[in-house]
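One protein chain is absent from this view; the other protein chains keep their places.
Read from first to last, the chains carry the letters A, B, C, D and E; within each, the first residue is number 1.
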Amino acid sequence: MAVRIEFQRELQDLHEQIIRMGAAVEQAIGLAVEALINLDTELAQQVIDGDDVIDEMERSIDRKCVRLIALQQPVARDLRDVTANLKLITDLERIADHATDICQAVKTIVKTHYEITIPHDVVVLADMTRRIIRAALDSYVNRNKEQATETIRMDKNIDKLYKQLKRYFVHQIEIDREHVATLIDLLLIAKHFERAGDHAQNVAEWVIYFIEGRHAIYEEEEAAHAKKANRDR
Amino acid sequence: MAVRIEFQRELQDLHEQIIRMGAAVEQAIGLAVEALINLDTELAQQVIDGDDVIDEMERSIDRKCVRLIALQQPVARDLRDVTANLKLITDLERIADHATDICQAVKTIVKTHYEITIPHDVVVLADMTRRIIRAALDSYVNRNKEQATETIRMDKNIDKLYKQLKRYFVHQIEIDREHVATLIDLLLIAKHFERAGDHAQNVAEWVIYFIEGRHAIYEEEEAAHAKKANRDR
Amino acid sequence: MSSRRKFADAVRTAVTWLSTSISVFVLAAIFVFVFSRGWKTLNWEILTSDYHPKNIMANVVDGEPGQFARPDDLPADAVFSERYGFALTDAVDHQKEKQMVLTYIADDSPLTAAVNAASGPTRGDPITITEDVQIQRIDYMSIERGRKSPAGFMGSQQTAAETIERLEADGESLIGFYYQSAGGGMMGSLLATLMLIGLTLAIALPLGVSAAVYLHELAPKNRVTAILRSLIEMLSGVPSIVFGLMGMTLLFSVTALFGITTQSILLGAMTLAVILFPVIIRQTEEALLVVPDGLRMASLSLGSSRTQMIFRVILPNAVPGILTATLLSISRVIGESAALIYTMGVAINDKPEIGRGGTTLAVQIWTVMTGEQPNFELATAISIVILIIVLILNVSVKLVSARLNRKWRT
Amino acid sequence: MQDTTAFLAADPAGNIFEVADLDVYYDKFQALKKVTIDIPANEVTAFIGPSGCGKSTLLRCFNRMNDLIEGCRIDGTIRMEGTDIYDRQTDVVKLRTEVGMVFQAPNPFPMSIFDNVAYGLRCQGIRDMKILRRVVEESLKKAALWEEAKDHLHRNALKLSGGQQQRLCIARAIALEPKVILMDEPTSALDPIATAHIEDLIEDLKKQYTIIIVTHSMSQAARISDKTAFFLLGDLVEVGETSEVFHVPRDTRTEDYISGKFG
Amino acid sequence: MQDTTAFLAADPAGNIFEVADLDVYYDKFQALKKVTIDIPANEVTAFIGPSGCGKSTLLRCFNRMNDLIEGCRIDGTIRMEGTDIYDRQTDVVKLRTEVGMVFQAPNPFPMSIFDNVAYGLRCQGIRDMKILRRVVEESLKKAALWEEAKDHLHRNALKLSGGQQQRLCIARAIALEPKVILMDEPTSALDPIATAHIEDLIEDLKKQYTIIIVTHSMSQAARISDKTAFFLLGDLVEVGETSEVFHVPRDTRTEDYISGKFG
Partner (left out) sequence: MKTLPIRTSYLRRKKIIDLAARAIFLLAGLIAAAMIVLIFVFVAGRGIQVFLPGYANAQNLGEFLTGMRWRPDLSPPVYSVLFIVINTVITAFGAAVLAFPVSVMTALFIVKVAPKSLRLFFTTVVEILAAIPSVVYGVFAAGSITRLVSGLAAAFGYTTYGGSSMLAVILLLAIMIFPTITSLAIVSIASVDRNLELGSLALGASQMETNFKVVLSAAKSGIFAGLILGLGRAFGEATAVSMVAGNKMFGPTFNLFDTTRTLTTTMLSGLSETAGVDYDIRFSIGVVLMIVILITNLLIRYVKKHIGGVTNE
């Protein structure tokens, strides 16, 4: 017979709220990608307007976490659960912010230069970002360490693609003087996607922290550190 | 007579650790600015190498916060203290990350084009960023709501300056084909400073949350929201 | 531990062992004394017979002498009549008077078939005498004088030997005899004791328990109650002899209302009831005290009235305590002497009545001990009876209070 | 309800008790000082504060158990659904059937489980076994004890474990269909597991009853109550939503107390 | 120390107690089952677990208070600094001067504060008032009671408040300069403020003494202990650094217990 039913219910509530927030964030990024591809300002504006809702979601979850800690004083798994949530929503919110920024940029692009085709790689990057966010959220929903690790791995590719894109844009700007502003905006958009991917990776790391009780990167970096220290000698 | 001496001591410890981390982050940004102005790759590398230390600091503080919550089960002010810390170090770490990215960019710039003069406004932006970080940390150390509010206000100027700079760079790129890569890097550096400023603002917001028990932006946005809702009708 | 500490410990232990053995020794001494002196005396007879001997005059139906043989197991000090088939022994009774006891009677001795000679409705009723009666006088047809003559104390013969010799020598036939039942019994005191116990409890228990309930459950916790309480407490410090005095002044006037003008069992019972108030109140209160306060709170918070609380929750739980109080009271009644000496008198009454005086077993001991010649035999015999009753009560109290204690465990 | 008097009597804000300017004295000692507090219906209100601050004293005012304490004097008013319970005409015995109470140490009567629960009803003159049986079953079910007890209804209640006994005491109070259940440190004699069960039960009961609970455990107050009132030396220092009180207390004394610092 | 035997005797890992395969029986009932645990010196070790799991039983083994319990039997070994305390040659009285104990309910002797603290010394044959006075003062200072008590050293100890009494009991134990102080739920009879004081004191004492504490309060174990051992039905389920046990317990039963779920 399980006890502390009330607390279990509250924790359940919290998870649902986070999943809802995750869904909202995912949607925001999804819409941002669409707005970008179709250069749809209306859609972009929709995302921008929606950001407030996500911000409010974050704060509400924040409050809920702190309230749970204050009132229910969880320990062990329960505490890791709450603190991981507390940290992870920052990242979710950040992703949404980046979606907003992307949409802002889309609006600027449309305003300055309507007839541009979005480079294919940006679309790929956007898609990868959407996928990594989805993966991170899935790993959260399923409390699945493998999925989380996979998510972290995905970010590497995003970073690689972004670097590629950056070189591409520098080149493009050098040759296409007309569209400097737009290209720069596109570059910044890519940067935003890359950043969003980073945050998704963070979410996955928090999932691992929740499951394992320690920071995922910790050991890896520890090892890296040790290696470096060795090298430095 | 104060009781729970041990807990008070641990909390004190935590504060000192955060202040140390803050100092390290401030220094990182400071050095990044210097590296940028003098285009000093060695300094830049130093900042990049130092990032690991700051990352480890974040994780250590993270662990300490969670341990404090688990073991000491703080409530009220103490709990706000710990949770605010838990959130705020994410931002501090992010600032340091941006410092690293700036230094990374500095290295690229030096590699591609040595003889550039950094636009004055970038230096101003860098300086403002350094100041806002210092202000945020001061407000944290002094638990001072006025300082924190002031910090938040400072970010407005940074944002404004960044927008100005972006326009400047677009223009510059349009006219200076040779240095596209460098200029784009400079733009991204500016973006990083702007972002760092954003995070400093977040730190200040957490300070206010700690003092007030509610999110600083909350009411403001609430008001904004209400206004918007009115407008929408 | 240092050897000095070990030695000190050993000394301390030895002291406690020694002290305790004193009490065991004393108890053993008392029992040995009482039983060794009283056990011989104690028998069914003495339990059921009266204290005051009864005098009986009888005529023998057929007093012709026969020929009897002295039985072998007759003790040497018994004097045997070969013609009439009985034996007498010299003895001293509980009042230290010389007696001749019929120690043997043959199956067809003339004494076995006798009729009541005293005038009255029972005249002519057959009488069977048994051994151990005290023969005062034997009437016989004297050869010498040719008429009815007495032998024994009422004649001039003072000893069994003289009496038998007289009968053997001079007795043509037996006519009748006069004897005393053994007496020295405790039946009357036993009955008086039982009556006293019943009466005392009937008065003391309801009052005592009610008073305890009042003090513990209802009384406001203020000065007045504290004073009431200490007044009752003081009662237990008053020596019982003073209660005797009180009985004779205060309660005497109460019994006078019932038309009783002498010392009486009722007066004794009322006096004892007062003595027992503190005992019963304390025992009951103790039992009430063990009832956890939570139960009272619980009962009241469930909307019961005080009275409902008392009768449904408190008293049922105090029953073992009240039982203990009862047993202790009985014990006290049985043991009490000084107060009763004043209120019930010292005269042993074989037919006790509520409105008349009498002695309890304890007072009977006092009476027989303070006569001209202390009668240790009877006193110790009664003591044995008292001790046995007291022991039984003691064990019962233990069983009851063990139950009381068990109840609140877990 | 359109009737104005009824409207005035009924509490507009959904408070079942309204305490105004309550002073309680034990002889000369003032245990509560000008306490004014509203107790909302169908919520859990927790009283916290250091030992001797008057929590239990206030609790006992609600069913007038203080009447039983010598020298206890009360000033001010306590209204239950609009009527002053310290009025001369108030039937104290009836009040106590409407305001049940559960004590610190489980105190079942030394009778069978059934008789325990039926006790209050019998005191009200209800003898009908059909009714008794129905109410006992319902009450035990509400107190989450039915499953464990249904096969031993006639076993002595003292055989139950501490936690079960406490639930029995709750069932006993529920049997009278009270509006309010007062609990004075109901779990301080229990181990953590039994405590967790009682807390779950309280969570469940608050849908139907108003619950006022005194507790020494701040974390318990935090966990289970909707409102928390903090007392200090007879003063009501602060009362508010529990989440507020434990997150952003308004008074520094509350702050210090709940975070374990003092003075 | 170069002496090898001394080196062997002294514990390499800094453990003051080493319990190996300890079984404790009360008549037929086995209260502890093959318990193996090391108690590190100069740290606070907390024993937690549900009622009846054997915490107190194990605690009482360390100063052999179990010897006083009828029918209590012990198998296995407990070494204190390398020597078996259940050896025949062990002087129990001496052991108890080295392993002090503080009980659940404060139990000062009905004597003056001074005599309470001096009691243990006097039992050891120390009569010199100069020494006694010095030790009493030091002990009271260490127990953070000196300031409150120094002006009433000859007042009856029963006049102190519960928390002060408990600190007095700690001072009393300290006076004998023990190596270990055992505490069996030392604050469960105290209010939160007094509890906080005792906890601070424990924090302070652990620099000089090894402390083993049994507690029902998981949050207390979390707050003050360095190591936590969790018992269940006579089994030692888990022992480890407190921060680990409360953050990442290895056993799900520990997890369930400390987070208040069960079964």
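As a convention for this text, contacts are C-beta pairs under 8 Å (C-beta built on N, C-alpha and C of every residue); 3 or more make two chains touch, one makes a residue touch a chain.
Just so it is clear, the structure is predicted and the values come from calculations on it, not from any experiment.
Trainee: Tell me which residue among C:Gly198, C:Gly335 or C:Gly355 touches the hidden chain in the full complex.
Mentor: Within the whole complex, the residue contacting the unshown chain is C:Gly335.
Trainee: With the missing chain put back, one of C:Met57, C:Ala151 or C:Met246 would touch it. Which one?
Mentor: Of the listed residues, the one touching the omitted chain is C:Met246.
Trainee: Of the residues listed, C:Thr16, C:Gln67 or C:Ser119, which one is in contact with the missing chain?
Mentor: Of the candidates C:Thr16, C:Gln67 or C:Ser119, C:Thr16 is in touch with the missing chain.
Trainee: Specify the residue from the set E:Thr36, E:Thr83, E:Asn107 or E:Thr252 that touches the hidden chain.
Mentor: E:Asn107
Trainee: Touching the missing chain, which residues of chain C?
Mentor: Looking at chain C, the ones touching the missing chain are residues 1, 5, 8-9, 12-13, 15-20, 22-24, 26-27, 29-30, 33-34, 37, 206-211, 213-215, 217-219, 227-229, 231-232, 234-235, 237-243, 245-246, 248-250, 263, 274, 277, 281, 305-308, 310, 331, 334-338, 341-342, 346, 362-363, 365-366, 369-370, 374, 376, 379-380, 383, 386-387, 390-391, 393-394, 398.
Trainee: Provide the residue numbers of chain D that touch the chain removed from this figure.
Mentor: 93-94, 121, 123-126, 128, 131, 135, 176-177
Trainee: Take the complete complex as the reference. Which residues in chain E touch the chain that isn't displayed?
Mentor: Answer for chain E: residues 63, 65, 68, 70, 93-94, 96-97, 100-101, 103-105, 107-112, 115, 119-120, 123-124, 154-156, 159, 169, 172-173, 176 touch the chain left out.
By definition in this document, only the chains that are shown with their structure count from here on.
Trainee: Supply the minimal count of touching-chain steps required to go from chain A to chain D.
Mentor: So the least number of steps between the two chains is 1.
Trainee: Which chains contact both chain A and chain C?
Mentor: Looking at chain C and chain A together, the chains touching each of them are D, E.
Trainee: Return the chains common to the contact lists of chain A and chain E.
Mentor: B, D
Trainee: Round to the nearest whole Å and give the separation of the Cα centres of chain C and chain E.
Mentor: About 62 Å separates the centre of chain C from that of chain E.
Trainee: Roughly how many whole angstrom separate the Cα centroids of chain C and chain D?
Mentor: The answer is 60 Å.
Trainee: Averaging only over C-alpha atoms, locate the centres of chain D and chain E and give their separation in whole Å.
Mentor: 38
Trainee: Show the residues in chain A shared as contacts by 2 or more other chains, in ascending order.
Mentor: Within chain A, the residues that touch at least two other chains are 3-4, 7, 66, 70, 73, 75-76, 79-80.
Trainee: Please list all residues of chain E that touch 2 or more other chains.
Mentor: In chain E, 193, 196, 218-219, 222, 246-247, 260-262 touch at least two other chains.
Trainee: Spell out all pairs of chains that touch, sorted by label.
Mentor: Those chain pairs which touch are A-B, A-D, A-E, B-D, B-E, C-D, C-E, D-E.
Trainee: Over in the complex, which chain D residues touch chain C? Could you list them?
Mentor: Residues of chain D touching chain C: 63, 65, 68, 70-71, 93-94, 96-97, 100-101, 103, 105, 107-110, 119-120, 122-124, 158-159, 169, 172-173, 176.
Trainee: What residues on chain D touch chain E, complex-wise?
Mentor: 50-51, 191-193, 196, 216, 218-219, 257, 260-262
Trainee: Per the contact definition, I'd like the list of chain E residues that touch chain B in the complex.
Mentor: Listed in rising order, the residues of chain E that touch chain B are 193, 196-197, 199-200, 203-204, 219, 222-224, 242-243, 246-247.
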